[in-house]
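Yeah, one chain of the complex is gone here, protein chain that is, but the others are all in their spots.
Here the chain labels run A and B in written order, and each chain numbers its own residues starting at 1.
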Amino acid sequence: MKEMIYQTVCPGCNIGCGLYIRENEEGALTVDFMKSSSANLGKLCRFGMKLPHHYSKATSMVDGKEADIDAAVKAASDKLKGTRNVTMLAVGATTNEEHLGFTKIADALGTVVNTGIGAYEEIPSECHPSISQGIPLDDIENAGRIALFIDPYVQYPLLVRRLLAAKKNGATIVSLTCCDLNLADENVSINPADYKTELGLDSNSIIITDVNPHSDAEQVKNLLNLALVTGSKIMFMKPFVNSTGVHLLGKSAGQIGLHDIMDGINDGSIKTLVTLNSDLLELMPNTADAAETLEKLDDLVVITSIDGPVNEMATIVIATEPLYAKAGSFMNVEGQVLNNSGESTVGIDAMSTLSQNLGGEAFDFQAMHSKMMESVVRKFTAPKYSELECKVMETAAPAENSGNLISVYNPFMWCNQTDDNDFVIVNMNMVDKLGLQKGGMISLTSDAGSVNMRYTVRDIPDGLILTMKKLPVVTGNTTEVKAEAV
Amino acid sequence: MMTDKEWTPKIVAFCCNWCSYGGADTAGMGRFQQPASTRVIRVMCSGRIDPLHVFNAFLEGADAVLVTGCHIGDCHYVNGNEKTEVRYQFLEEMLQQLGLEPDRLHLNWISASEGERFANFIKDVTAKVKELGPSPLKPAGVK
Partner (left out) sequence: MANVGDMVVGYATDENVRSRGASGGLVTAVLAAALEKGLVENVVVMKHINEFEAVPIITDNVEEVLASTGSLHSVPVNLAKYAVGRKVAMPAKPCDVQAVIEQGKREMIDLDNTYIVGLNCGGSMHPITTKKMLVEMYDIDPEDVIGEEIEKGKLIFKTKNGEEKAIAIDELEEAGFGRRESCRFCTLKIPVNADLACGNWGVIGDMAGNATFCQVMNEKGAKLLENAIEAGRIEVQPASDKAIAIRDKVNSVMEDLGSYLEKEIFPEIPDEERMQYYMDQMENCIDCGACKEVCPVCACGEDSKCTMFHSLVDNYKMSMYHLVRFMHLSDSCIACGQCSDVCPSDIPITLLQSRFSIPSQRRRNYQPGMNLDTPPFFEVMLK
């Protein structure tokens, strides 16, 4: 076999970094830089550089045994035919075209595809465009003032250079994240109700924040209000490469978020789940809890290109080609349609067969691509909405000898991929208070269990413990943990 | 808080097992006065000292680092100290370019019998580094 070179997009977040994946004669992958890609100039973050590890190829399975893809599709058709109340989930970790194919299956089953971000459902639909599509990344560089609600270094690293460029052009940056940011002119902690008056934002400002399946809708509303009142632009980053695309392609009515899906499984109202490149074991904050919940399903049908942990639990796995090899497109946070150079349609074709077997439409890549172009490519107009009622709860200060363990969501965490992140971050006061030893460990205990971690010291507010890795003691975005020296 | 007067620098001395380590020993046995600023790390040959070890010492909070070994021609392993010398030149140039004061890094050949020489060396360096104050690479929280 000759070396294959694919032009593709990094699946780490929705910035949409262009890159090449080179697959050599032996099938080994390397990343190469695509310097003409306007979103990233070919530059990649830690996650992008480690992409070859991410693309682990999935294997089709039926009832725990390896099968070929046709057999898996047939088995899935038999399983799903006539089944009522099928729940479907696709967070946007694959192409627009596959997502559309997946919605065709939903049509055949009389259901909708959920994209997993529950906050959408609690926010009036006229605000949705502001959440789903951001502003051109170049505009960040020309802003006058930027308010950051995310840690760009860890969460969306390709924003760092944009922010630095903005500073060079005279912008001031105010950070409201829990870690002091190097690039921020001001690192502040302000009561959410006072953002409007305290942050000094105006129509030349940009608010950069993110929305993900675990986001608190009230906070999202508060920031939408902030943008409305101050007239500043707002940019919601998202953790999945095609988060914007799937929102524009999907039906927004009747969707439920990840947490509602898990609740539904727990209370028995959801018995059958079909997922597309969405691994709930990776997506939920607590893997053990999620596994326990998924055990309760009658049937779990997984369509995926990745050999994720949930595949082991699935009744049926329909394994599609790796993301970089797929024919298809993505839409990044700017609303740019980015195309893969790959030509493989294994996933689309499998979904077409499945759809047909379930009494729905047959389709091919070309049809899905044209449909995507019709529905996705439209002129973006700033949506109009009026101030929303919201109530942002401030997180309670932790009790004595406890800390609030906060998950700093990042691509490695969403994909549960190993990285040099096997430690937590604390401040010097906690080191002194707990008597932590240099090179020693900190023990964290919550309702979910206990874990010993290495730690490092940064300038963060008292009582906080930050993790960039998914920890077994975590139960939500913030978990109160008892902290002790080991 | 410690006052400037009380501050003693932390000096990491890499010593060769066959010479300068013995030199440090001899200094002690001969009761030569020397400040208690040094942390000796014994290596089998100064040729074993990688620039990385020196970086690590500085990054962990050393105020000065000493690379010591046998006199040229006396290496227990034929020419290990000649290799040290080449590496040291690169290292010295590099740390100087980095902006670290030259007095924070020294190379010295000290045999096992030169206890007084060792003690004087430590005394000199300690005095110089005391004048310089704490290393700019010392991490927060390290005294």
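Operating definition for what follows: a contact is a pair of C-beta atoms (placed from the backbone, for glycine too) under 8 Å apart; a residue touches a chain by one contact, two chains touch by 3 or more.
Because the structure is a prediction, the values reported are computed rather than measured.
Looking at A:72, A:109, A:135 or A:158, the residue that reaches the missing chain in the full complex is A:158. If you put the missing chain back, the residues of chain A touching it would be 3, 5, 7, 20, 31-36, 38, 40-46, 48-49, 153, 157-158, 160-161, 164-165, 182-183, 420-423, 454-458.
Contact between chain B and the absent chain runs through residues 50-52, 55-56, 59-60, 83, 86-87, 90-91, 93-94, 97-100, 136-140.
Basically, only the chains that are shown with their structure count from here on.
Measuring from the averaged C-alpha position of chain A to that of chain B gives a distance of 50 Å. Every residue of chain B that touches chain A in the complex is listed here, in rising order: 140-141. Residue ranges on chain A touching chain B, taken from their complex, read 428, 431, 457.
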